[in-house]
Structure formats: C-alpha cells, structure tokens
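Every protein chain except one is present and positioned as in the full complex.
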Amino acid sequence: MPAKYGLPSDPDYSLRLAEFEARIGRGEKIEPGDWMPEEYRRQLIRMISQHAHSEVVGMLPEGAWINRAPTLKRKMILIAKVQDEAGHGQYLYHAAETLGVSREAMLEALLSGKAKYSSIFNYPTLTWADIGTIGWLVDGAAIKNQTMLAAGSYGPYSRAMVRICAEEAFHHKQGKEMVLFYARGSEKQRQMAQDAINRWWWPALMMMGPHDADSPNSEVLTRWGIKTKSNDTVRQEFINEHAPEILDAGLQVPDPDLHQDDKGNWVHGPINWDEFWQVVGGNGPMNKERLEARRKAHDEGAWVRSALETYAAKLQKATVAV
Amino acid sequence: MRNEIKQALIARLTALADDEVILSHRNSEWTGHAPILEEDIALANIAQDELGHASVWYSLRKELDGSDPDGLVFFRDADEFRNCELVELPRGDWAFTMLRQFLFDLNETLWLQQARDSSYQPLADAANKILREERFHLQHTQAWVERLGLGTEESNRRMQNALDFMWGYTQQLFVPIPGEDLLVAEGIVPDLGGLKTRWLEYSIQHLQNSGLKLPINPGYQPASRTHHTEHLWSILAEMQSTARWDAAARVW
Partner (left out) sequence: MDTQWPRWEVFKQDTPAKPHQAVGSVHAADPQHALLTARNIFARRPQAISMWVVRAEDIFSWTKEELAENPPPEAAKQTEPLAYGFQPLTFCVFRKTSHKRSMTFVDYVGEVSASSPEDALKQAQQQFGDVEALAWWIVPTDRLAKSDPGSETVESWFAPATDKTYKQQQYYATIGSHVSKHKLGRETDDEE
C-alpha cells in the first residue's frame, strides 16, 4: 500500500499532488485514509492541536468565574459555556487524532510548553464584565475564524468546526447580552463593561494572527483549502460587525484611529504586535499560571486514569475467563 | 394550605435547594481541573443540572411565599442557609467528589421516586422532571465508585479514606427538619425513616461490591441544618461577591 502521507521526494508526488489539489478544487473532503501531502498533515496537526489546546486552556479564565456569577441563570449559562469549551477541545483533539497523532502526544506538547495555544487566554479575567466581553468579542472573533474553517477541506476538522460553530453562537450572544445590559445598567456596571472592552479589544484583534504580509503559512493553507480566508479579511469582518455595535451601545472602542473608510469598512489603528509576540513567546501575564494549572490537573489525575485502566483490564480478564 | 404546613414545606424546599446550590458550587470548582477532559464535561453536566434542580425548588418556594430565588442565593447570610454540612466539605480529591456525589445522588433519586406521589401536585411534577436527570447522575457516579473502589490499591485507599471521612456527614440527609412530620402526615414528602432504610441497603451493597468497608466509627453526625461547617462563610463570600458588589445594579 502506498504511503498515505506523501513527501516531495516520492516518485509519484507531483502527480498525486495534482490529483489531491483537483479534489479540493472540486469541493471534495479529504478523509482519513486518503492520500495527502505530509505537509498538509503537518499543518493540520499544528493548527488543530493548537486550537484544541486553546479550548482547554480557555476553560480556566472563565471557569474561575462560575462560582462568582451574580445570578443562578448566569451561573448555569457559564457552566454550560465552559463545558462547551471542554467539548470543543474534545472534538478538536478527535480531529487531530484521525491524522495519526495521539492525544497523549498532544497533551505532552502542551504541558511541556512546546505547543502553542491562543494568546488571548494568557490575559487575566479581572471582573465579571470580562465574562460578557469574552463571550462577545473573543468568541465573536473566534466564530469568524471557525466559520471560515468549517468550510475547510479536511473532513474531520471541518465537521468538528460545523459542530463547534452551531454551539458557539450561544456563547457570543450570551456575552453580548451581558455587555449590552451593563452598558445601560448602573454606573458601576457601565464602567466595568467599558473597562473590560478596553482590555479585551486589542487582544481580540490579535486573535486572527499577524497581517497577511507577515503570515508565513497562509499561502499553502489557502491553496489546500485549510483556510479559506486570510487573517486580515477575517479581522476586517470582525471589526465591521463589532465596532459599530459597541458604539451603538454607548460604549467606546479603545482605538483613537478607528474610522470608517469610503467603502464602509471600519479601519483600525496600529496593532501592538510587539505585545502579541511577547505573549506568544510566553511572557503574557498569565502564561505561567495557565500552564501550571493544566499541569497540576494532569498530575493529580494520573492515579484516576490509572485506576480506570486497571479496572478495565480486570473486567476484560473476567470476561475472557467466563 | 394550613400555615404551619406551608412554613414546613417552605423550609423543606429551601433545604433541598440549598443542598443543590452548595454542592454545585463544590463541583464547579473542578471545571478545568478534572483528571481527563471527558470528566470536565461530565462534572460540569452534574453541576449544571444541580443548579437547575435548585432553581426548580426555589421556584416552588416562590409560589408559596413570593421569595426571589436569586435574592435567596445571593443575599442570604451563612446562618440563613439550610443545606446539610456534607455539601460544604471541600471538594477533596476525585475519589471524595465521586463518592459524595454517589451517596447524595442515591438519596436524591430515592427521595424523588417517592415524591412523585406527593399530594402537593407542583412537588410531584417537579420530582418527575428532576428524577429523569438524577437517574443518569446516579448511573454515572455509581460507575465511578465501582471503578475506583476496584481499580488500583491507591484508588481503593483514596475511596476508603473518603468513605471514612464522610459517612457520618451523609447521615444528616435523613435527619428530619422541624415540621417534617406534618408534611409526611399530609403525604407531601417522603418519610425519611423509610428512605434511610432503602438508602442504607442500596449504598452498603454497592460500597461492598466496590471493595469498600463501612467505617466502624461513623464519626461526627450533624443534626441540624442551622449549623454549618467553617467553610460556608468562604463559599458564600465567593459566590455572592459579584451580586453584592453593586447595590444599584438592577439587571445582571
């Protein structure tokens, strides 16, 4: 059987690559078992596992507020939302696993600090309004990206994204609802909402990644249908939707240069990429704490995982004996 | 409804709801910190359902006295809560959390099964509804008790420690609240005596099948829901911090 993951050194590589790209061009999904370039697989594993890690680490900043939610309803909504994030991590690890990488290996990469996850989760959640703002802006930014990825060429990733998008719409709306309430709420609530927007606006814009000119992987990802829109395009969609809504709600966008151009696009001022790369590089305010929390949970769970494995082995033995 | 019965029912509903809210709080502490991703999801499921059940019980109370559920949860002081001490205990390790949940779920399931026949229709309806979810919780936690009890030496030891620690506390679930006898006489709630017998029978059998032994000395057994552990104050300080942060806030 020919290798499923093709290398440029393979004698039939260019022929297969042409067939592969033609399939993508026809809108076919690539499924586990199909031929694909090793580079396609590598890029997918990198993106999907980063995305999965982001969901898993993303449980932490919001999960910490479940026990401080101000009403029963908000508490239930927040548990459901953080639960969804765990679920999304779970779906995404599954998608990566179909490419022949184990969850053990992916987690090892996360816990050892080798793997990246979305930098947005390395910022602290300082007030309750952060929970609304994360839902509205951070999930709003994520949805733009995810909707694009749902159209992608790799079957398992695309299916995970379709499922995630269907669930994520609720995250966005519950967050927006909160911020809109607080924008017209008490003085303290209004201030809290504005403060949260001030802190989360720029990190949300950075979520789409570097400008197209500085994004090294973009060309091949687009050609192979993994990404169907560029970073700047998705960022523009996000700003066009959210900037006017923030302003309509009577809140400020923390960007003195923000304006609408003659095509109707909202144009942002310069993004502080130095901050972005600092956080990516491990120097964000919460990098160490987030990773430490994940490591602690993993270490403290070791005896539980081992107990169930032992039980399952005993069960198997008993079944065979019968 | 006679006033003394109404007051007793309000007290019972409050106890049911407070148990769920505080236990949900403890379970929520695991979110993001569970032994494996699948169990983050599972425990968030239980915590969410418990909060839903609390809402149901507070709503029944609201029908009787007009009290606002959020007002009760976020603006009562520790000495006004009527939950049992078992649910206040720190989450401990995964063995402690799963065992507490199993013993609590078993009690809840048995109580609800009988409460479906309550002469007070709103309570019977609520019991029917909540029982559906509770059956699943019980299956889930029962499976965990068995697996940890029969898993490794370490998991068995941790389960046994948890059992030794909490067995006495669990007995409070069967201590009647003031006025409970009136409610039982009216056929509104199940008799806790009969309930305890069935709970003991079922739980002891499952614990033994899971390789666990009942402690010889059950330890401290709380007797009144007006008493609390030293943890409740801190739980509420956290839980109520946002709601109490701004007296002028109308909508959250």
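So that you can tell them apart, the chains are marked A and B in the order they are listed, and the count of residues begins at 1 in each.
In the analysis below, a residue touches a chain if its C-beta (ideal position, glycine included) is under 8 Å from a C-beta of that chain, and two chains touch if they have at least 3 such contacts.
Everything numeric here is computed off the predicted structure, so don't read it as measured data.
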Touch with the omitted chain, as defined above, among B:14, B:27 or B:45: B:45
Residues of chain A in contact with the chain not shown: 1-2, 27-29, 31-35, 72-73, 76-77, 80, 83-84, 87, 90-91, 94, 97, 102-104, 107, 150-151, 155-156, 158-160, 162-163, 166-167, 169-170, 173-174, 176-177, 180-181, 184-185, 245, 248-249, 302, 305-306, 308-309, 311-312, 315
Contact set of chain B toward the excluded chain (per top definition): 36-38, 41-42, 45, 48-49, 52, 55-56, 59, 69, 129, 132-133, 135-136, 139-140, 143, 147, 250-251
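Assume only the chains that are shown with their structure count from here on.
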Whole-Å gap separating chain A and chain B, where each centre is the average of the chain's CA atoms: 35
Interface residues, chain A side, partner chain B - complex: 56, 59-60, 63, 66-72, 74-76, 79-80, 82-83, 86-87, 89-90, 93, 128, 178, 181, 185-189, 293, 296-297, 300-308, 310-311, 314
Contacting residues of chain B [partner chain A, same complex]: 21, 25, 28-29, 31-41, 44-45, 47-48, 51-52, 54-55, 58, 69-70, 73-74, 93-94, 146-148, 150-152, 154-155, 158, 238-239, 241-243, 245-246, 248-252
